[in-house]
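Removed: one protein chain of the complex. Kept in place: all other protein chains.
First chain written, first letter: the chains are A and B, and each begins at residue 1.
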Amino acid sequence: MSEIANPKRIRLVRRSPAYWRVTFDHPPLNIFGPETIPQLNEIITALETDENVKVIVFDSAVEGFFLMHYDFLAKLEDTTNLPPGPTGLPQLPDMLVRLSRAPVVSIVSIRGRATGVGSELALASDMRFASRERAILSQWEVGAGLVPGGGPMARLPRLMGRGRALEVLLSADDIRGDLAELYGYVNRALPDSELDEFVDALAVRIASFDKQAIAETKHLVNIASLPPDTDIAPEWEACMASIVRPAAQARLKTLMERGFHKPGDVENRLGYHVGQLGSGPL
Amino acid sequence: MSEIANPKRIRLVRRSPAYWRVTFDHPPLNIFGPETIPQLNEIITALETDENVKVIVFDSAVEGFFLMHYDFLAKLEDTTNLPPGPTGLPQLPDMLVRLSRAPVVSIVSIRGRATGVGSELALASDMRFASRERAILSQWEVGAGLVPGGGPMARLPRLMGRGRALEVLLSADDIRGDLAELYGYVNRALPDSELDEFVDALAVRIASFDKQAIAETKHLVNIASLPPDTDIAPEWEACMASIVRPAAQARLKTLMERGFHKPGDVENRLGYHVGQLGSGPL
Partner (left out) sequence: MSEIANPKRIRLVRRSPAYWRVTFDHPPLNIFGPETIPQLNEIITALETDENVKVIVFDSAVEGFFLMHYDFLAKLEDTTNLPPGPTGLPQLPDMLVRLSRAPVVSIVSIRGRATGVGSELALASDMRFASRERAILSQWEVGAGLVPGGGPMARLPRLMGRGRALEVLLSADDIRGDLAELYGYVNRALPDSELDEFVDALAVRIASFDKQAIAETKHLVNIASLPPDTDIAPEWEACMASIVRPAAQARLKTLMERGFHKPGDVENRLGYHVGQLGSGPL
């Protein structure tokens, strides 16, 4: 076993040359920010270039939180000043489209909250399995006056159809395991006690297969199912433009005053709280 | 609160500047015909131009019928002589594609039968919620020798996949709440006693969000999920051509003799009755 990247935020462990695990470990909330981008990028680049890896599983070491929204305490320039990635897209959407295209099977194992970037990373991965009792998925952004930026408008309708995608995005509400399974937001919701064993067995199984057969089959699915990068780029632009608008700034300020970015009820029940911000001047 | 349009057929009530309700109220069957088109058009135009509206809910005031098939007692010329709408499409499909693109969230709350135009309006809306016990959705047209004309061949496969879409269209049968949910014909089927409260709470929630964030997010979903207008136009043409063919005329005549367009068993169980028309000369 070996590790790369900063072990404090995103830990990579190679269970075998073919089967890697990535664990988000940025307590207390697994918030994703500009300083985490290079750590994730290092892993995506390894997936693209390693000759042996066949399957990667993403999970979390933080109780209650798989991976969360972007860091609104970081300076916006720390994100907007980053150079574009290899695809020409800004770095976060760039990494996500590269993950979708990597010749490796990516699986997310969702226990706790996958909100914002957490949901977007799940959607960019190949398969999603969730704890029936403990997973919460959401795109909370519209509730805070924001436009999501990491691809969900392009990816959600292709997974669950336009109607359910619009509900996820425009209700901005928390989606629990059962509903996520019904909607196809995840492949399956499993009893929490079975999730780890199920995902591990699937990953071990895939790791025993031929890498070329995996990569070619996935590539042919990509042709049929991936959105073009030209549909991803405007999401990021709309997201960045939305952040600086008064409607979003006022809502984010109120959320911060109520406990956003800190352990507690606002982060635990973000769907509820974005519904309590009102529509008038805040 | 204010009202526009003819209150006898389609009633618009503004619960607030941001949250509008439209109620189909054309007893006894909520049949949709050429005289109803201008009433619906007035509402769609208001949705496109009003600066405050964020969400609109469609429901019915007629027991047992959400919104039904087209009026076959009206003269065909009353429909075919209507000038095209702003998109260049004929008026009914024109209104439906404009509803899908309007910068406002449209939600249908289906209690009773949504057949033909009723199903097509539901499919053109952003989200669909149905009474588990009392909703019936259907595209009955093929059962009467007709081709549906308001977009379902383009919209259903994008919601539920080709196989289930072909079943809905080519079985021409009634689809009840549970199956509609399984197939993704509706977002969710809810217990009848919970439907109104659920839809109202969702609409109130969305009405509290920022209109620009809603509109931009929906626009990006549109890119990923709406059929092109060029796929809608041939449906209307095929529908109009089918109506005048002997196969449809004979079936419609038999249905009329059995009680079509009148309250009673034919309209209540239209799926059953189109299966009883036989295949030979009628």
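Criterion: contacts are C-beta pairs under 8 Å (C-beta built on N, C-alpha and C of every residue); 3 or more make two chains touch, one makes a residue touch a chain.
Since the structure is predicted, the reported quantities are computational estimates derived from the model, not experimental observations.
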{"item": "Identified contact with the non-displayed chain, of B:146, B:213 or B:270", "value": "B:146"}
{"item": "Per the touch definition above, residue among B:40, B:137, B:190 or B:277 touching the missing chain", "value": "B:277"}
{"item": "Candidate in contact with the missing chain, chosen from B:172, B:189, B:213 or B:266", "value": "B:172"}
{"item": "Per the touch definition above, residue among A:89, A:190 or A:206 touching the missing chain", "value": "A:206"}
{"item": "Chain A residues that touch the omitted chain in the full complex", "value": "18, 105, 126-128, 158-160, 181, 184, 186-188, 202, 205-210, 212-214, 216-218, 220-221, 223-226"}
{"item": "Chain B residues that touch the omitted chain in the full complex", "value": "141-143, 145-148, 153-158, 160-167, 169-173, 182, 227, 231, 234-235, 238, 242, 245, 247-248, 251, 275, 277-279"}
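The rule is simple: only the chains that are shown with their structure count from here on.
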{"item": "Separation of chain A from chain B, taking each centre as the mean of its C-alpha atoms, in whole Å", "value": "35"}
